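Complex shown without one protein chain; remaining protein chains in place.
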Amino acid sequence: MGKESSDKSDSVSSRKLVLPGDLLETKSKPGRGIFRRDGRVHASVLGYSSDQSGYMNVNAITGGYTPKVGDKIVAICVETGPSVWRMDIGASFNSTLHHSESGWKVPFGDTARFLTIGDAIWAEVFMVDAAGSHQISLKKDDCRKLYSGTIVKMGPTNVPRVIGKQGSMITAIREKTQTRILIGQNGHIWIDGKGSDIATAQKAIEMIDNEANSKGLTKKIEKLLEK
Amino acid sequence: MSNDNVSNLMKGHMESLAKEGKRADGRGINEFRKVTIETGMLNTAEGSAMVHLGNTKVLCGIKMLIGTPYGDSPGSGTMMTSTELAPLADQSFDPGPPREQSIELSRVVDRGIRESRMIDFEGLCIEHGEKVWTVFIDLHILDNGGNLFDCCTLAAAAALSNAKIPNVQHGVADKDVDLPVTCWPISCTFGKLGDSVILDPTSDEEGVMSARFTVAHDENGNLRAAQKGMNGAFTDAEIREAVKTARASDNVLREALKGIQG
Partner (left out) sequence: MAGQTDMELIKDGVRLDGRKADELREVKIVAGVLDNANGSCYLEWGNNKVYAGVFGPMECHPRHKQKADRAIVQARYTMAPFSVNDRKRPGYDRRSTEISYIASQAFEKVVMVEEFPKASIRVDMQVVEAHAGTRCAAMTAASVALADAGIPMRDMIPACASGKVNDVVVLDLNKEEDNYGQADLPLAIIPSTGEVVLLQLDGHLTPDEFELALDLATSGCMDLYKKMRLALENRYGGSA
């Protein structure tokens, strides 16, 4: 997703909770979160079924991050090699940042001088291969090393809720707390500003992550941000 | 969320918040998280308690079996503490033999209870020099949200407080009686975060702090056990201050414990 907007454009009333194995009556093509058996389509994850644009999808409510090319993410360095960095992006496996995708002139073996263990970056997933291994890049758009603020981790499936319809939720959080926020599709969120403002923004995001499915959440967040 | 890979940014943010006396979850630096205690839920144990301290959840079961006394204390019962870091509590808890972490935890909790004479060991004698009760304190960590030390000590104290000696089942007497308890040790654990000292660290804070200090007091304000852990250091002043803070702050846990004694 290049711009910030929630892709939950289907109406709330069409969302139905489905469990793994549930049969999905549909003429649409099979999308994500599903599997086929005997020519029929079944849900494979706990989630909300969504039949739109000719595709039958099940949007998982829980679960880890599956990298997709083009995703903007916040990554943390966990290991430095002579020509690469190994990065935690919250997926099943760590990702790789190759020196040629860093935008820096990195002498062989000198990687730690540019990015060391524990450092964080705003990056883009630029390659995912058939075996599931993936690479990220610092050379796209506004990708860069992050020097201040903090990182909050939340469930990637709740990221659309933090963004809100047309970005309404995240805009409200940013404005009310006077913070800069970068939302990684992987559920890693960077927040920068004054210490206590960061804490408020963090609290709001954690509340959304914990209560994403409950009613009246928007009002609760409004109350929290007014304080 | 368990934080195996902590960013340096988070460390810096938490350290600067702590300088202002604040924490990432909105607490003050000397504040405990919310604590709830439930007791007596296990039918197979002689005593049991479940303690939630923030997100940390520990279940404690007390089993009592007949054993032989130690040579140097023929009229006293015995006790043994063990801790299970259940793999479901933390992604880094691998199944397998007890690690150093689990052993340190068991021994610190054990000392807090043993050295405070919480259990009246003389009251556990069945036949002088021959038969005594052995109290097994088994702590089962179900969710590691940080500060296992205080949660475990509290769970053990709560479980012991509702434990009954199984006289009837073992043919020792015709009535089960309460396990004799004489005092209530409460532990407080601190972490060194940059230049600040914080009480009751969360697992995120444990990921960035450099040293840990646990101190247990009884209800009279006397120290019963202490342990400094991890490879950083506290200043002499910080230790003295922490001990004072512990006495001032542990009433929250003490009240919760009193609450379940009903």
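Order of writing sets the labels: A and B. Residues in every chain begin at 1.
As a convention for this text, contacts are C-beta pairs under 8 Å (C-beta built on N, C-alpha and C of every residue); 3 or more make two chains touch, one makes a residue touch a chain.
Given the structure is predicted, the values throughout are model-derived calculations rather than measurements.
A.B. asks: If the full complex is used, which shown chains touch the chain that is missing here?
C.D. replies: A, B
A.B. asks: Which of these, B:110, B:143, B:218 or B:250, touches the one chain of the complex that we don't see?
C.D. replies: Going through B:110, B:143, B:218 or B:250 one by one, B:143 is the residue touching the chain not shown.
A.B. asks: For the chain not shown, which residue from A:33, A:67 or A:164 touches it across the whole complex?
C.D. replies: Missing-chain contact among the listed residues: A:33.
A.B. asks: What subunit B residues would touch the chain not displayed?
C.D. replies: 1-2, 41-45, 48, 55, 57, 59, 61-63, 65, 82, 84, 86-91, 94-95, 97, 136, 138, 140, 142-145, 169, 203
A.B. asks: Just checking the interface: what residues of subunit A touch the absent partner chain?
C.D. replies: Its contact residues with the unshown chain are 12-13, 15-17, 19-21, 23, 33, 35, 37, 42, 44-48, 60-64, 92-94, 131-132, 157, 213-214.
Following the convention adopted for this analysis, only the chains that are shown with their structure count from here on.
A.B. asks: Take the average of all CA coordinates in subunit A, do the same for subunit B, and state the distance between these two points in whole angstrom.
C.D. replies: Subunit A and subunit B have C-alpha centres separated by 37 Å.
A.B. asks: Can you list the residues on subunit A that touch subunit B in the complex?
C.D. replies: Answer in residue numbers: 76, 78, 88, 118-120, 146-151, 153-154, 190, 195-196, 198-199, 202-203.
A.B. asks: Contact residues on subunit B for subunit A in the complex?
C.D. replies: On the subunit B side, the touching residues are 1, 3-14, 16-17, 20, 22, 24-26.
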